[in-house]
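Missing here is one protein chain; the remaining ones are kept as they sit in the complex.
The chains carry the letters A and B, assigned in the order they are written, with residues numbered from 1 in each.
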Amino acid sequence: MKENANLLFVFLFKTPIEGSGYSLAWYILFVFIIAGALLFFAANFAGITSFIERRIAARIQTRVGPNVVGPQGILQWVADGIKLLLKEDLIPDRADQFLFRVAPYFVFSGLFAAFVALPFGYGIVAADLNVGVYYIFAITSLVVVGIIMGGWSSNSKWALFGALRSAAQIISYEIPTALSLIPVIMLTGSLSTQDIIKAQGGLPWDWFVFHSPFTFVCFVVFFISALAEGNRIPFDLPEAESELVSGYNTEYSGFRFLVFPMAEWANLWVIAAMVSLTYLGGWQVPFVSIETLSGSLVLIFLSVAVFVIKTSIVVFIVMQLRWTLPRVRVDQMTQLCWTYLVPFCLVAIVGTMIWMLIFPWETRVALLLRLMMFGIGFAFCFFYVRRIRFNYFNDKTAYENLKKKSPWYPIWRLP
Amino acid sequence: MTPYFNAVATTLYSIFEGMAVTTSYLFRRPSTIQYPNKLEKPLEEQLSDRYRGILQVDTSVCIGCRICEKTCPIDCIAINLEKNKETKERFLTRFDIDISKCMFCGLCSENCSTCAIYHTKFFNGATQNVDELVVRFVDSPIVLYKHRKDSDPKTREKDLSGVIVKQKMVKQRMKKQKTAKQEMPVNKISKHKIKEEIL
Partner (left out) sequence: MKGNIIITDNNCFVSTMDDVINWMRKSSIWYLLFGTACCAIELMQTGGPRTDIDRIGSVFRSTPRQADLMIVAGTVTYKMAERIVLLYHQMAEPKYVLSMGSCANCGGLFQNSYSVLKGVDKVIPVDVYVPGCPPRPEALMEGILKIQKIMMKEKFLKNHGERKNDIKSLYYSG
C-alpha cells in the first residue's frame, strides 16, 4: 500500500516522496483515490451485472430482456438508478427515524469494506491483510446488522420477518462458510488472500479444488454457504416476495432502497471472487511462475484478466442457479446447514488432514492424484455439455415442425 | 444412513439436470414478439381469425332491428331510430357502443342478421379519458338498409383490422379537445353520471 503510493508519487511528480514534505497528505489522498476507485468499480459492477442478469434470465425464460433503453438496453441500469434517486424519499410515520436512515449505510459499508481485502491481480489489492479471508467474512456480517436495523425500524411485520430470517440465515451459514475454508488454510498455512493464491498453480490440477475429494466437497459446501450468506436464490428468504411483500426493504423507497439491491449485486462479486481465489487458483496464469509474473507489467495485466474471467464464470453460474432453482423453505434452509453442510465439512477437514499427511503436495503421487481429480472434473464438465446438447436436440424437431424455423439462436445473437 | 446419502445424491443430480435444461435455453430462439417496434409482421395478422377485438358497426347494412341492443347483457349498445312520417323512411340517428364497458362476449355480433356489427382485430384503445371509449358510429342520420333477397351481406368484405373504429375514436378525441378548450372541464364523477343516464 505504502510502497504503491510512493511509486505512484514518483511516477507522477518525478521526485521521491521523502524529500517533498507532502507525504502525509499524499497518503491520505492516496487512500481516498483507492476508495474512490473501489467504489466506482463496485457501483458499476453492480449496475452492469443487474442488466446482464436481466438479459440472461430473460433468455432462460425464452424472453428477450431489456433491449429498448439505449443500444440493446445497455443504459437500463443507469435509468433504474437515476429514477430511484429521483423518487420521493418516504420514511413511514411510526418508523424509528434514526435507525431507518442509517440502516442502508451499514449494509453498504459492510459490503464495500470487503472489497478492500479482495485481490484483483498479482499485487493488486487495496490492503493485503494477513487475516484476509476471515476479515472478509467478518466484515460482510455487518450487512446483517444493517438488514436487522432496517427491518426492525420499519415498523412493519413483513420487514421484521425478513430481518429475522436474515439473522437466522447468516448465523447458521457463518459456520459452514468458515469450516469449509479450513482445508484451504491448512494447505496454505496463511490467511492472506495473496498467499492463498500463491500456494496454488496456474494449471487446473494445481488448484485446491482438485487437491483431493475432500477439498472438492469443501468447495461445494463453500459455494452453497456463500450463496446463502449473500442472500442469493435459492436462499433469498429475507426478501421472498411471494411470502413477505418485499422482505426487509418493504418500507424503503428511492435512494435508500437503491442501496440494498446495489449491495446485493456488489456482493455477487465478493462471493465469486472468494470462490475463485480460494479454490480456483485466483489470478495464477498458466505456465507462468510467480517470479516471472512479478517482473512484467503485461503479465500482471494478464493475471488481472485471468482473475476477472474466472470470477465472471462463477458470477454467471450463480446467476443461472438463481433462475433454475426454486426458493427453499426456512426449515429446509436450516436443515441443509446443520444436518448436511456442517457434518460434511467436519469430515472433509479430517480427511484433508490425513490426505496431506499421506500425500504431501510436492510428491509425484499427489500430482498424479490431482491429475485424476482433474480428469474426473473434466469428465463431469463433458457430461454436462452432453446433457445440454441432449436437451437442446430433444425439442428441436418439435419446434421446427411447429414454427417452421430453426430454434438455434445462441446467446451472443442479440435480438 | 442410506436415505441421508440418497437425499444428497438426488439433490445434486437434480440441480445438475436443471442447470443443463436452463443452459440449453440460452441457445434457443426467444418466443417474444417484440411489440410494438420490432415486429416481424403486424400483430393483426398473427391473431386468430375468430379473435374478438373491439366492435365495429357497418352502418350501411344495419337494418335497425335492435337485436344487438337487446341481447347485450350489460347494455353497452344504444340505438336510436327515427321515422320520416311522409316518406315512411326510417333512419338510424344514434349507434353508440361503450367499449369501456363491453366484455367482448360476442353475443351481439352472433345475433346480428346482416353482420353489421362485428368484432375487429383492433385491440388497443388505451386512452387518458374514459369518455372517449364510447364510440359513436352515426354522425348524421343514415337511411336503414333494406335486405334484398339476392344479396348476402355475410359474404361482404369486412374491415377486420378496425380502421373505421380507429378513425372514429381519433375524430372524437379531436372534437373533445376542441370543445374542452372552450368550456371548463366537467367534474369526472358528474360526467360518469351523465354517461350512465345516457346508456
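Going forward, a contact is a pair of C-beta atoms (placed from the backbone, for glycine too) under 8 Å apart; a residue touches a chain by one contact, two chains touch by 3 or more.
As the structure is a computational prediction, the values presented were derived from the model and not from experiment.
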Omitted chain - touching chains that are shown: A, B
Among B:Lys101, B:Arg136 or B:Lys158, the residue in touch with the chain that has been omitted: B:Lys101
Which residue of A:Ala5, A:Ala42, A:Ala58 or A:Val209 touches the chain not shown here: A:Ala58
Hidden-chain contact residue, picked from the options A:Thr49, A:Gln76 or A:Thr352: A:Gln76
Full-complex contact with the absent chain, from A:Asn6, A:Ser109, A:Ser190 or A:Ser253: A:Ser253
Of A:Leu90, A:Ile171, A:Ile358 or A:Leu414, the residue in touch with the unshown chain: A:Leu90
For chain A, residues in touch with the removed chain: 54, 58, 61-69, 73, 75-76, 78-80, 82-84, 86-90, 241, 245-246, 249-254, 257
Positions on chain B where the hidden chain makes contact: 30-36, 43, 54, 73-74, 98-104, 123-130, 133, 177, 180-181, 185, 188-189, 192, 196
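Note that in this section only the chains that are shown with their structure count from here on.
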Chain A-touching residues of chain B, taken from the complex the two chains share: 4, 8, 15-32, 34, 37-38
Touching residues (chain side chain A, partner chain B) in the complex: 56, 58-64, 67-68, 320-321, 323-325, 339-340, 384, 387-392, 395, 399, 405-411, 415
